[in-house]
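Yeah, one chain of the complex is gone here, protein chain that is, but the others are all in their spots.
Now for chain A:
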Amino acid sequence: MKLLFPLMAIVLEASMIVLFGFFVKYETEQNAIQPLNNTNTTKVDRSLELHPLFQDVHVMIFVGFGFLMTFLKKYGFSSVGINLLIAALGLQWGTFIQGIVHHHGQTIYIGIKNMINADFSTATVLISFGAVLGKISPAQMLIMTIIEIAVFTGNEYVVGEIFKASDIGASMTIHAFGAYFGLAVAGVLYRPSLRRGHEKEESVYHSDLFAMIGTLFLWMFWPSFNSAIAETTEQQYTAIVNTYFSLVACVLTAYAFSSFVGKRGKLDMVHIQNATLAGGVAVGTCADMEIHPYGAMIIGGIAGIVSVLGFKFLTPCLTEKLRIHDTCGVHNLHGLPGVVGGLASIVAIVLGASKRSSMVMQAAALGSSIGTAIAGGLITGLILRFIVRVQPSTEFFFDDSVYWEFLPLYSIDIFPRLFPAKLKRDRYFDVFNGIFRENRFGEENVVRISVHEVDKMMNEVEITFLVASIRKGPYLTVTGCYRKDGFETNSYFPCKEIPRFVPVDAPLNYSQVQDLVQEGFHYCLPERANWDCVPATHSHAKQRSQVAIHRTFNIVALSHVV
């Protein structure tokens, strides 16, 4: 299993090189077909004009999609890293297979436009990646990339060449397709333990801010995405303006509805990160039609509303009833707005905004995109589930440490202020001698200590270092252990004897905790009853003894349970 991923990646890359060697050539003046509408500029010139647009799309693929998925607290490395891997593989495979399909097996001459189209094909995989984020291994992602791009190209060929449907910003062929493909895969790979929410499937303050970087990059460059493959300059202009106004209108309605469905009118970061982009998705299909800015604003506004409502009501329903767990909520960002885009194009054609396509063909394109996506996704899911069975086990879902090497870091969540009155899960609170000298409350939400620091502290205070983490039930379980006699490492630190701390009854408030820290560490020992650290369960005596053991560890854990 250890060798599976590297071997698979190397074989795939080698076969890409061989395929490129046989089939792919550069575009030159001789072999380029002169377009009809551009008589004075050659195709190669036109190709170079597209380069800035290609760069914008490239930024969206690698930075935008990559960072948009970094909201998980322990999955940031994989979000950006695997995103890079599958995008890099996907655009090679996409270049090849699109060329083969569109040129009917002849030699492919690549220009900038082929590169843009290859990036587009990658976008479908990245959208699907959002649905299965954290639940799938890189090796499985490679397989999924290969299959999905092949299916995508087939569907795109049918939509573009046979139905001759109009889909410039690819709301249907990329966004709806990618979303439903991903949902189908996620449905097949479903695990029952996801139903109640996985303990690592959470975000922290700064991971959400990182995700905003991705959102902003996508938001800023979406006009390029929707206008990149426009045929004429007029269409390009129309696509840019329409996408722009759709996006700005979408921002307003997304904020409004996020506030509307939130408690006491509060906004939700998840909605802001995703629903503000729905306008760009929804306007994609009719971006180059004569829908006027107000039409684009209506489409964007509706998309923003649909997306927020989807996050609020549909995603929980999907997880609980249909057993489809959608990590990033791609159904609400790409799926529903993509469908809205397809419907909007039908309405626009009925109203006479475009004569390039007919109503029936648009409907057929929408149906074909969703149909192939679900069928392809189910087959891919079955392959991943029963043939390439390298999925991580449930407890390693949403966890970087399975795939990435880093200095073993113990993260200790520190809540800068109060414990809330009601917390569903146990939270723990580690006050550590050395840490707080440097890191006062509230500086960071998470304090990470490297092995070296632990070593230093061990020499200074002669402690055994424990890392506590959240576990279900009334107890706070120490799951990590650092001993004088040797370091047991594993991401989950199995300890031979698992000591247990008893949770605290009443929360400490911020100033109490701050006083506590400032007055010195030894005040925090659990025996000091006035610090709300009284053991509270039936096995009082036993807990006492446990606490007594841990006094030598110079560690205190406070926790609060519902």
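In this text, contacts are C-beta pairs under 8 Å (C-beta built on N, C-alpha and C of every residue); 3 or more make two chains touch, one makes a residue touch a chain; residues count from 1.
We take it that contacts and distances are computed from a predicted model.
Participant: Which choice in "Ribosomal RNA-processing protein 40", "Eukaryotic translation initiation factor 3 subunit F", "Blood group Rh(CE) polypeptide isoform X1" or "Isopropylmalate dehydrogenase-like domain-containing protein" gives the name that UniProt lists for the one chain left out?
Facilitator: Per the UniProt record, that chain is "Blood group Rh(CE) polypeptide isoform X1".
Participant: Which one, A:9, A:100 or A:213, makes contact with the chain that was left out?
Facilitator: Spelled out, the listed residue whose C-beta touches the missing chain is A:213.
Participant: Per the definition of touch given earlier, which of A:98, A:203, A:307 or A:391 contacts the omitted chain?
Facilitator: A:203
Participant: Return the single residue from A:54, A:71, A:96 or A:152 that touches the missing chain.
Facilitator: The one listed residue touching the chain not shown is A:71.
Participant: Touching the left-out chain: which of A:23, A:77, A:157 or A:260?
Facilitator: With A:23, A:77, A:157 or A:260 as choices, the missing chain is touched by A:260.
Participant: Given the contact definition stated above, which residue among A:9, A:101, A:158 or A:252 touches the chain not shown here?
Facilitator: The missing chain is touched by A:252.
Participant: Contacts of chain A with the missing chain: which residues?
Facilitator: 49, 52, 56, 71-73, 197, 201-206, 208-209, 212-213, 216-217, 219-221, 223-224, 233-234, 236-238, 240-241, 244-245, 247-249, 251-253, 255-257, 259-260, 262-270, 272, 276, 290, 292-294, 297-298, 301, 311, 315-316, 327-329, 415-425, 427, 442-445, 507
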